[in-house]
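Omission of a single protein chain aside, the complex is shown with its protein chains in their original locations.
A and B are the chain letters, set down in written order, and residue numbers restart from 1 in every chain.
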Amino acid sequence: MDKNNASNSQVKKQGQFLQIWRRFKRRPSAMIGLYLIILFILIAIFAGVLFDYDAIAIKQDIANRLQPPSWEHPFGTDDYGRDILARVVHGTRISIGIGFAAVALGLTIGTLLGSSVGYYGGLYDMIVMRIVEVFQAIPCMLMAMIVVAVAGANPVTLAIALGLAIIPTFTRVARGAVITMREMEYIESARAIGSSDFRIIFAHILPNCFAPLLVQSTLSMAVSILSVSGLSYLGMGISPPVPEWGSMLSASRIYLQDYSYMSIFPGVAIMLTILALNLLGDGIRDAADPKLK
Amino acid sequence: MTMDKSGASLLIENLSVDYKTYDGTANALNGFDLSIEAGKAHGLIGETGAGKTTAALAIMGLIACPPGRISSGSIIFDNVNLLDKSEKEMERIRGKQISMIFQDPMTSLNPVMSMEEQIAEVISLHEGFSKIQSLNKAHEMLEIVGIPASRGHEYPHQFSGGMKQRVVIAMALACNPQLLIADEPTTALDVTIQAQVLEKIKQVRQMYGMSLLMITHDLGVVAETCDEVSIIYAGRVVEHGTVEDIFDHNLHPYTQGLFDSLPNLKDRRAKLRPIKGLMPDPSNLPVGCSFCLRCNYATELCYKVKPERKYRNEGHYVECHLYEEPHILESKVRNHG
Partner (left out) sequence: MWKFVAKRILALIPVLLCVTFLLFVVLSLAPGDPARLILGLEATEEHVEQKREEMGLNDPIGVQYARYINNLLKGDMGTSYKNGVEVSKEISERFPFTLRLALSGICVALIIALPLGIMAAVKQNSFFDSFSMVLALLGISLPTFWLGLLGILLFSVALQWLPSGGVGGIKSAILPVLAMSMSCLAGIARTTRSSMLEVIRSDYIRTARAKGLGYTTVIVRHALRNALIPTLTVVGLQVCTMISATVLVESIFSWPGIGRLLVTSINDRDMPLVLGCIIVFTVCFSIINLTIDLLYGVVDPRIKAQYKK
C-alpha cells in the first residue's frame, strides 16, 4: 500500500508535467516567450556561423566607421567601423552564456542548500536562513561589483559573482517548496517503507518543486543578464573590444547626438531577451498554478 | 420572544444557471424549483457539486456573470422577482432582507478587521445608525450568540472555529433578515461545536421568526432543524416533501441511497452501502435521468427520457420513472411502508 503511494507519486509527476505543459501552451504570451528564448539560444550557439567573430565583430575598419543602418549593415557600423548587427549577434552568446552559468551555479547550490534546510529544519534551518537573509538584502549588481573590485572582470568572475548573488533567492524558493511538500502523505509513506532521506528528497520532493524553481530560474537569468550589461556599461564588466551589449551602449553615449542608432540596437536586444524570460517565467507560473491570473 | 418582523416566502421556479469554462459549459442548475413558506425552515440536501451553493448564490444575486449566466427561471422573494432587480437594489436586500452564512468560518471573516467592526458595518450600512450605536448593537448581537461583548475588539485569529461561525451568524442576523440562507454552516466544525451552532440557529429562528434555507449534505442536521426537505441532484430537485415524508417514506433511489449510506448503529458488523459512482460532470449530463448511471433500478427508459414529477401526496413528489400515479405505493423499489 505504501509502495503504491510512492509509485503513485511518480505517476502524479508525469501527469502533472503534461498538465502544466498543456496549460502553458494555451497562453500565446507564454509561447512567444518560449519561442523567443529558443531563438536567442540558437543565435548564441550559431553566432560564429552567422558572422565570423574576428573578421567581422572585432576587426576594425576605420574607413567604414559610423555608417547609419543600410542594406549592407542593417544595424549600421560603430565608431571603429564594425558591423553592429554582427556584434549584437555575438553579444547574445556572451549574455546568454553568463546568464546560464550564473543560474546553473545559483540553482544547484541554492536548491541543495534550501532543500536540505527545508527538510531537516531545526537549528540548521535557523542559522542558515539568518545568513541567507543578510545576503538576500544585497542586490545582484552590488554583489557583483564587490567581486569585480577584488577579482577583476571577466566572464568567469562575473558568472561566479552573479551565481553567488542569486543563491539566497533559490535557497528560499527551494526551502519554501520543500517545507510544503514534506508534510504531504506520500512522503510519510516513502519514509515508512524505509527510503533514505536522500532518496526522498531527490526522487519524491524535488521533482514536485520543479515549477517554482523553473520560474525563479527565468527571473534570475533575467536579473543576471541585466546586471552583466549594467556592469559592462559602467566599465566594470566585460571590456571592449568584446561585443557585450552593455559596453556597446556605453560606447555609444558620446555619439548620442549625431549617431543615435548606435544606442538603439543593443538596448533592444537586451530588452527582448529580458522580455522573453519574463514571459516564459510568467507563463510557467500561471500554468503551474492556474487559479491565479 | 418574537421580533415584530417575521419571515418572508421564497419561490424559485425553473431556475437554470450555467457557467462557461475552458472545457465547455457546465450546467450547474437545470430547472431548479424551491418553495419556502414564510417562517418555515427548508432543508436542501445534496452531494458536493449538486448545485446547492449555486442556488444560494443565485438567490443572493452573487453569481458572477460572466462566466455564469442565469438562462431561465424566476426567484420570487416576498412577491418580488429578484432577477429583475438592479445591482443597487440587490445590495439593499443583501444583509438586510436576505442574509447568508457560508461554509468555512476560518476564511469567511476579514482577518484585519475586529469582530465588532465587521458586525457594526452591516448595521450602519442598512440601518443608518451612527458608529457608536452600531457598535452597541453589534455588542448586543455578540451576546445573543453567546460571545462576551468585551471580546468584540479582538480579531478573527483569536477565536476558535465555532466562535467564528457564531460571529458570522451574528453578522447575518444583525438586521433582522426575513430569510436566512445557511450554506453548510456546520460542515467545517467539530461535532460538539456543530450541536452548539445548530442550537443557536434554532434559538434565533424562534426569536426572529425568519425563514430558513438550510443547505447541507448531512441528514442529521436536516432532521434537527427543518420542516421541509428537497433533495437536489445534478442541478434539479429529484424529491421533495416534509421531513416525515422524506425520512420515513422516501421514494427516489438516490434518497434511499443517501439513507442507506448511513452506518447502521444497531448492527456493527453490517457492510457499508455507499452509492456507487460519482455525480455526473455538469458539462456533460446524461440525456435521460441524471441518476441513471448510478441507479440500481435503472431501466431502458431511464437512460433515454427525463422523468416527470409524480406526486405521492400534496406535498411529497419524486422525479423517477419507477413510480406511476396513483399507484405510487406499488413500485419496484423497496419501500419502508
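Here is the rule we use: contacts are C-beta pairs under 8 Å (C-beta built on N, C-alpha and C of every residue); 3 or more make two chains touch, one makes a residue touch a chain.
As the structure is a prediction and not an experimental result, all values here were calculated from the model.
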Out of A:Ile166, A:Ile200 or A:Met236, only one touches the absent chain, namely A:Met236
Considering the complete complex, of A:Ile43, A:Leu105, A:Val148 or A:Ile284, the missing chain is touched by A:Val148
Which residue, B:Thr25, B:Ser74, B:Ser108 or B:Thr242, contacts the hidden chain when the whole complex is considered? B:Ser108
Can you work out which residue in B:Ala58, B:Val122 or B:Val318 touches the chain that's missing from view? B:Val122
Omitted-chain footprint on subunit A covers residues 134, 137-142, 145-146, 148-150, 152, 222, 226, 229-230, 233-236, 246, 249, 252-253, 256-257, 260, 263, 267, 270-272, 274-275, 278-279, 282, 291-293
Touching the hidden chain in the full complex, which residues of subunit B are there? Just list them. 60, 62, 88, 91-96, 99-100, 102, 104, 107-114, 121-122, 125-126, 155, 157-158, 168, 171
